[in-house]
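Below are the structure tokens for one structure; questions will follow.
Just one protein chain is left out here, and the rest sit where they should.
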Amino acid sequence: MQKKINDFVINVATVNGSGSQSANTILIKSLFRMGIPVGGKNIFPSNIMGLPTWFVIRANKNGYTCMKREYDMVVAMNVATVLDDLKSVNPGGVFLYNEDLKVEASLLRKDTLNISVPFRKLVDQATDQLKLKKLLANTIYVGILSHLLDIDYEVLISVIKDQFADKAAVVASNLKAIDVGRAYAAENLTDTLIGDFPLKLEKMNKTQGKILIDGNTAAGLGLVYGGCTFASWYPITPSTSLVESFARYANRYRKDKDGKNTFAIIQAEDELAAICMVLGAGWSGARAMTATSGPGLSLMAEASGLSYYAEIPTVIWDVQRTGPSTGLPTRTQQADVGFAAHLSHGDTEHILLFPATPEECFEFGQTCFDLAEKFQTLVIVMSDIDLGMNLWITDEIKYPTKPFERGKVLREEELKQMPQFLRYQDKDGDGIPYRTLPGTHHPAAGFLTRGSGHNEKAQYTENNVQYQTVLDRIVKKFETAKKHVPKPIIETQVGAKVGIIAFGSTHWPMLEARDILKTQGLATDYLRLRAMPFSPEVHDFIKSHERIYVVEQNRDSQMLKLILMEYPQYATRLISIRNYDGLPLDAVRISEPLLKLEKSS
Amino acid sequence: MQKKINDFVINVATVNGSGSQSANTILIKSLFRMGIPVGGKNIFPSNIMGLPTWFVIRANKNGYTCMKREYDMVVAMNVATVLDDLKSVNPGGVFLYNEDLKVEASLLRKDTLNISVPFRKLVDQATDQLKLKKLLANTIYVGILSHLLDIDYEVLISVIKDQFADKAAVVASNLKAIDVGRAYAAENLTDTLIGDFPLKLEKMNKTQGKILIDGNTAAGLGLVYGGCTFASWYPITPSTSLVESFARYANRYRKDKDGKNTFAIIQAEDELAAICMVLGAGWSGARAMTATSGPGLSLMAEASGLSYYAEIPTVIWDVQRTGPSTGLPTRTQQADVGFAAHLSHGDTEHILLFPATPEECFEFGQTCFDLAEKFQTLVIVMSDIDLGMNLWITDEIKYPTKPFERGKVLREEELKQMPQFLRYQDKDGDGIPYRTLPGTHHPAAGFLTRGSGHNEKAQYTENNVQYQTVLDRIVKKFETAKKHVPKPIIETQVGAKVGIIAFGSTHWPMLEARDILKTQGLATDYLRLRAMPFSPEVHDFIKSHERIYVVEQNRDSQMLKLILMEYPQYATRLISIRNYDGLPLDAVRISEPLLKLEKSS
Amino acid sequence: MSELEAKPVSTNNKLGLAKSDYLGGKSTLCVGCGHDSITNSIISSFHASNISPYDVAKMSGIGCSSKTPGYFLSKASGFNSIHGRMAPVSTGAKVANQKLITLGISGDGDTASIGLGGFVHLMRRNVPMAYLVANNGVYGLTKGQFSATSEKGSRSKAGGSNPFSMIDLCSLALDVGCTFVARSFSGDAKQLVPLISAAVKHNGTALIDIISPCVTYNNHEGSTKSYNFYKDHKVILQELGLILPEQEILADYDPGSTTRVDMPDGSILTLKKLALDHDVTNRWAAQQLVHESNSRGEILTGLLYIDEKSQNFLQTLDLTERPLSELGETETRPSAQVLSDIFKEYR
Partner (left out) sequence: MSELEAKPVSTNNKLGLAKSDYLGGKSTLCVGCGHDSITNSIISSFHASNISPYDVAKMSGIGCSSKTPGYFLSKASGFNSIHGRMAPVSTGAKVANQKLITLGISGDGDTASIGLGGFVHLMRRNVPMAYLVANNGVYGLTKGQFSATSEKGSRSKAGGSNPFSMIDLCSLALDVGCTFVARSFSGDAKQLVPLISAAVKHNGTALIDIISPCVTYNNHEGSTKSYNFYKDHKVILQELGLILPEQEILADYDPGSTTRVDMPDGSILTLKKLALDHDVTNRWAAQQLVHESNSRGEILTGLLYIDEKSQNFLQTLDLTERPLSELGETETRPSAQVLSDIFKEYR
């Protein structure tokens, strides 16, 4: 049998709280350091200890590292899911399971290579310390896999040493466990004893200049470099790790010469407070943000309208999870986009950004403030769990050199030159008014910001004409914004008549799906949305394709509808492809329905 | 000069808190009792005392009683707005102003009949009591108008007596003031002295079998008759008077034989609590509602998603005001519809009802619960200030005889007959599951309601297939709902190629606008939406017209977009007409743009 | 749960139900989590109090603590609502069906941060329900951030020190008019079981602030909500007993050292003085006691305050006897005559 080399998927099924995460990180990092493109999906429960969790590692020499739901190998360590896990193995794949789970032999499949490992015994060899046993069982499967798959031993050791950098004892016990696993495998899991092992890794050089990082970590770093000085948030999965990343790096690298902080991070009492603190800080002139997920976004609705109407720079990072309501807090979806676009009662509109890669998460860490301050409005960055919390290979991020855009802020000096200052006037014809910050020492600077009706002078009004003048100007401001938000990225193929629009974490399976489609003879052009309001390029793309597939991760075709509202003239060209079951999107869930729809079109 | 008889608009400009409201009510009621179709618009400030307020009375023999912004007469009692008020009079109209405002004669218009009245002097004649003086100034202008316009004296007296029913002293002082006004007018405001007075009222019989009522009062009554047993709300203009109406009538007519209440009304600590109380009560099985306006609706977003996903009967009455944010709390708009339709993060959808008349406000007082309980979901009734707080002529409401629909609730007896009960299963193929209420004495009855992932058995799940099964069934439920929500009302004209869609308070100016259009040679068909999701009739209407004008009171064409999302195939037929300056919509703001658009089409 | 499962459940209560009839699903909390002990005490209390699970509404918000309604009384209905909203959801549920015996369990994050407004206003209204807070000083489910009930200066697992004033739920409850205020410890079933039983019988809102250690995020040295800290700093105010109406007055009830409180259903709550003299009917004395005890670094547990004479929310609302949820056209729709009378006003 031909072995699959550098092209397979392993799913490790464990119990959460058992410490498997660090073992899985060792596995995936080892592959990365071997130069093999790799991706990791952490399918974890909304719970602290005892519920099923899976870690899916995909090695792919061609660089397809997104989700793939067909597993070439399953490592089954969880008695609660072992039978389902068994079913999830590809025919011809490997089912390696813990002997202690006592899977009845009769239940084992004929079309898989079944490997039973006596973990308890092996753990006893690896350590005497009771409290380490559970943990080291995980390291032992790493050892076994490293042997079976041919993970470079040097690399593996280096990863373990780096992982537990300061703790020599931990390194030692893990190395011991690795060796126990490897020794067991070498002795008992040879091809002669168990049959041909079908998977194999080989060193490559495809990860040079790259890093393996999740979107939330990159976003936190991006905020550090993007000049974020104020973050207020209420803990909620999966946004917490974004703020934690900002906190970690800010605490290290954002001290002034006296060791004082050039940032503030506030754990608010709820999301209503979190967004209101950001509004206050934005009003004072800081680059301020909050991070949240669905339920928190809902709670921010009222204040979002205030940001829009009083024109206060505000930033929300919404790391989307599966809704509605509490939903599946640890599963992914892109189902807040419709709600976010017009968050709040009344006529409102917000700038949305859609990062698709950790690199873009980093970049948008500055872009979000540049846009919020330039347009004096709310910017919502729409990430999701797949992007935010899973490990992605990304080019090492370039050092940002773009200066901050702080928008039209009038200081004392400028005010002195001006005959008058009207806070909500369209002075420049671009719909963007000027603002002053509190604390400005000039008689014209002060005004009372409010969410109630106001005229161009920022005075309270109930007058219908004055009210409408301000509201209409804001429309103009958003027209201007179309030309300044990040443009979509368009990739074409020769002869393509079909266009595809997608955004966010859908990007990665899309790359693979388009290659599949091409193999099947279907050339496609691809527009990746990066922002709303849509830039003119989106229009041109739709105009120039007969059929447009809008691929997204929600039930109700939310993005398709947003596109429809902007370009009703092309309504009949738009076709929806969706996945919304909470698992990260994979390529076949795009290519198969698309091909089917193409055939019937 | 020909007098305008039973067809003119009077605007009374006063200061709020001065007690003009009761004077204006006397005026409008008198016209009503004279059998003349009449409508009243209270354009009041978001303030308790001292800001400008206007009351616009329109008498129209043809029954057009909606807003008209061209005033045939202005009564100017407010020094702050007197010059603007002067501008607002139609050429040839009457400008009656308080002499004490000291309007410079040079500022008076040549093309209006200007009448100056020495109110202070007259008040002194009417009363010695200092604290009555301010109030009675208003009654005096009623007296003057009654003479000038020929208001039936008997009728006027009867109205005043009814208005101050229990208070003989108040009746007396008001009658005195009326007489002072009438006497002054009779003596000083004769045609010979001031010139031809151009307006005149004559008795008709067009208000028989009708009542004059605002939508909020009718809604409160409708809730009483609709079986509402639970109302929880947080005060907010303009929803407060709706709850007050419910409270007033419930306290009178909803006592059991021991004088105990068959209802509960709770002033909540905020809107988050209000909606959550309703959810709790709906879960327990009560017909429960809350009322609010824009900012409150925003605060209800999170819980709305819980209602949707956990499938709990819930009702919100959203009396819309001008947004965004705090906006103009006492001005009207229909700008929450887009937000309300998919309120909450994640994939959600709600049933919306759009009452257009006080009669319908009453009717929907039952319909909202029938639908909420039948479909186990959130129903949002979208009223607005114009409908809710202004006075409308409406047919006397028929006594409701339709039984309450309580939906698929399983009691102990039914459970006994069933092999099993699965809370979230589609047993009947209509997408509507069965529910039990807490307190049901049967072993199968109990389950844990939750907004987190659940399977058909109502068990917690993170399983992608089980999760999606439930979410997809809800889509089916809403498909079923399309056939059960109130159907649109369609009015056709011979030869019409143009269709118009509108909803809510837009209905009244629409009637007038269509007549104007017809006079101008344009026949139109008209569909008045009464609910979302849209029933099949909406589709058929759109399909059968070349151009569809969607008329609504918001900036962003929100309803047009909702229609677009449902029927993208007709995208290019939909044309938007909007008014959103906060004032009640009038006919010419529909007919003029429509004609213009027709000409260019 | 394992503890319970191990015990032979032999004795049936007055309803003929075994303790096993009060169990719930298997807990998915961490092994050793204080919340599981609260679950056990709830089971014991409801069994001992002869309450039919069918009559119970189990309410919660979101958090590890709010998951517990899944782990007891599986025959009862429950509502695991949204974060911080247990109080209003429960208010609605109870008012709509006053017959429901309403037991709420919330976390310190759920109650003292996002849910603070609802919590306070529930107590102001005196909605009849038992409100249990499983107080671990952290947000367990979101992995261990400090909550507002953490003491100033207490240490996080990562080593940080909490710089903010603590919200003492008992003191706060006393301040805003709560009519039953107690503190307990999740592991002290002897105290907790009668407290829960009394709370459920109480004529209004009954708060029990239960210190309930989070073994995963807040059970370390420097935490003031750990098992060890409790052990070293506990002061138990009274020995509690609950005598059901059908039971004989127990022999060892000594009026000298023991106070009795008559509960609305005829039960008697007995309080045998242990640590200190304290009059449980004196609200402000109770509040001072809490402050003093806190300032000595103690964890004072027991019944702090009780008032069985106050007017509860259902009484305030003056509700008809049948649950509102059961009212139909007959009870709620006034006559046609009434309607036409009403319209006279509008002509």
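By written order: A, B and C. Residues from 1 in each chain.
As a working rule, a contact is a pair of C-beta atoms (placed from the backbone, for glycine too) under 8 Å apart; a residue touches a chain by one contact, two chains touch by 3 or more.
Quick caveat: nothing in here was measured; it's all calculated off a predicted structure.
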## Note on the structure
Note: the excluded chain touches shown chains A, B, C
### Summary
Touching the hidden chain, out of C:44, C:142, C:203 or C:287, is C:287
### Query
Per the definition of touch given earlier, which of B:189, B:236 or B:522 contacts the omitted chain?
B:236
### Summary
Sole touch to the unshown chain from A:59, A:73, A:160 or A:212: residue A:212
### Summary
Contacting the left-out chain: of A:397, A:432 or A:529, that is A:397
### Query
Which chain C residues would touch the chain omitted from the figure, given the whole complex?
113-114, 116-117, 120-121, 123-126, 148, 152, 163-168, 171-172, 175-177, 284, 287-288, 291-292, 311, 316
### Message
Give me the chain A residues in contact with the hidden chain, please.
### Response
32-33, 207, 210-213, 217, 221, 224-225, 227-230, 232, 249, 253-254, 256, 258, 260-264, 266, 268-270, 272-274, 276-286, 288, 302-303, 306, 396-397, 399-400, 403-404, 406, 436-443, 445-452, 460
### Query
Taking the full complex into account, what residues of chain B touch the chain not shown?
17, 46-51, 234-237, 240, 267, 269-271, 295, 325-326
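The definition used in the following text is that only the chains that are shown with their structure count from here on.
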### Summary
Whole-angstrom distance, CA centroid of chain A to CA centroid of chain B, is 44
### Task
Would you give the residues of chain B that are in contact with at least 2 other chains, written as numbers and ranges?
302, 306, 450-452
### Message
At least two partner chains per residue is the criterion; list those residues in chain C.
### Response
82
